[in-house]
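With one protein chain withheld, the remaining protein chains of the complex are depicted in position.
Read from first to last, the chains carry the letters A, B, C, D, E and F; within each, the first residue is number 1.
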Amino acid sequence: MTEPPRPLDALNKARDKRVIVELKSGKQYIGKLKAFDIHINVVLEDAEEHINNELQRKLGVVFIRGDTITTISPQ
Amino acid sequence: MTEPPRPLDALNKARDKRVIVELKSGKQYIGKLKAFDIHINVVLEDAEEHINNELQRKLGVVFIRGDTITTISPQ
Amino acid sequence: MTEPPRPLDALNKARDKRVIVELKSGKQYIGKLKAFDIHINVVLEDAEEHINNELQRKLGVVFIRGDTITTISPQ
Amino acid sequence: MTEPPRPLDALNKARDKRVIVELKSGKQYIGKLKAFDIHINVVLEDAEEHINNELQRKLGVVFIRGDTITTISPQ
Amino acid sequence: MTEPPRPLDALNKARDKRVIVELKSGKQYIGKLKAFDIHINVVLEDAEEHINNELQRKLGVVFIRGDTITTISPQ
Amino acid sequence: MTEPPRPLDALNKARDKRVIVELKSGKQYIGKLKAFDIHINVVLEDAEEHINNELQRKLGVVFIRGDTITTISPQ
Partner (left out) sequence: MTEPPRPLDALNKARDKRVIVELKSGKQYIGKLKAFDIHINVVLEDAEEHINNELQRKLGVVFIRGDTITTISPQ
């Protein structure tokens, strides 16, 4: 019998791919997923900040604190 | 005497079935439940984001952070 | 000397009975209490979602995350 | 030298007496204190729900999740 | 070399003295500090509830849950 | 190789100096930093409460619960 998949497996598969990270505030960060940990702290590269689907800032690298995140999905 | 059922048993039964995940923000994610953990972090496949019962986005895979979730129910 | 009763004892007595679960958002879930744990994560069967005492949805089984709950009372 | 009193001692003295439990939402639950634990989860018997000092519902037994509580005082 | 003082030392010195406890909600409880613990759960005696510096209720004993408290100061 | 500095080192250097403590509510407490712990619970002496840069109250000693604090900076 194989182990059932765990949520962090999905983040592992998304590593080095572009993802959309949505925050509780409604902001979105879109960038290449470089790192994450069990608190769901996340680091993106080549990141953009979007509000209401409009580009606000280009950020290069951004560290996002896990407890502000609601969803992460491949772009 | 058998053990009383535990809440995560209900999520286990819903694995690979379509569920509705409701967030504190009021958003709903509907998709196939692929993974969850004790923090109630959840991964859905073939997911859709709904706001006020209207489809907003099709998402493919989505990771949802547990502490933003209020309810999970089979569709 | 007997042990004083603990809060989870009250939930244990309500198992398989209909309860009203009230959330911080003001929503109410009414259904048969099937499972709970120390985080007060709860599973109801034959559940209904009520807002302002009006039935919104019939849900079958629903998993409710503990940290969104304010009160649980037998119906 | 005697131990200084601890906050839960005050709840212990209130056991089986009527108390007013005030929630972050402003709601008040008034009833006989039957059980509590270190998370300040509380069970009241013969409980009433009050909003703005007006009786809303008679509840019988009610389990109140600790993290929604601000104060508990003997009636 | 002596140990630097710790925050709970200040509460210890205030024991049995009248203190003002301010909550996140803006409410103030003024009374004699009888007990506290590391979660900053607090018990006051001869307590008064004030809102906008106006007396609302006389409470006798009141247990205040730590995570609702912002500041505690001797009166 | 020396250890990199840690955030609490900065608080240690500020001990017995006047600091500005800003809360999530927007209130500021200005006073001499007497004590702090790993939860960032803080005690100030000769403290003043400011709202919108206006002095509200002189407080003498004040205990501030860590989870209400956003920033601490030397005056």
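In this text, a residue touches a chain if its C-beta (ideal position, glycine included) is under 8 Å from a C-beta of that chain, and two chains touch if they have at least 3 such contacts.
Keep in mind that what you see is a predicted model, and the values were worked out from it rather than measured.
Looking at the complex as a whole, the chain kept out of the display touches A, F. Residue-level contact of chain F with the missing chain is found at 4-11, 14, 24, 40, 66-67, 69-74.
Seen from chain A, the chain kept out of the figure touches residues 15, 23, 25, 27, 29, 34-37, 41-43, 47, 59-65, 67-68.
Rule of thumb we're sticking to: only the chains that are shown with their structure count from here on.
Chains that touch both chain B and chain D are the following: C. The two sequence copies chain A and chain B touch through a face in which the numbers common to both fall below half of the numbers used overall. Note: centroid distance chain A to chain D, computed from Cα atoms, is 41 Å.
Counting partners per residue, chain C has 67 as the residues that reach two or more other chains.
Arrangement of the chains shown, judged by which pairs touch: a linear chain-to-chain path with two open ends.
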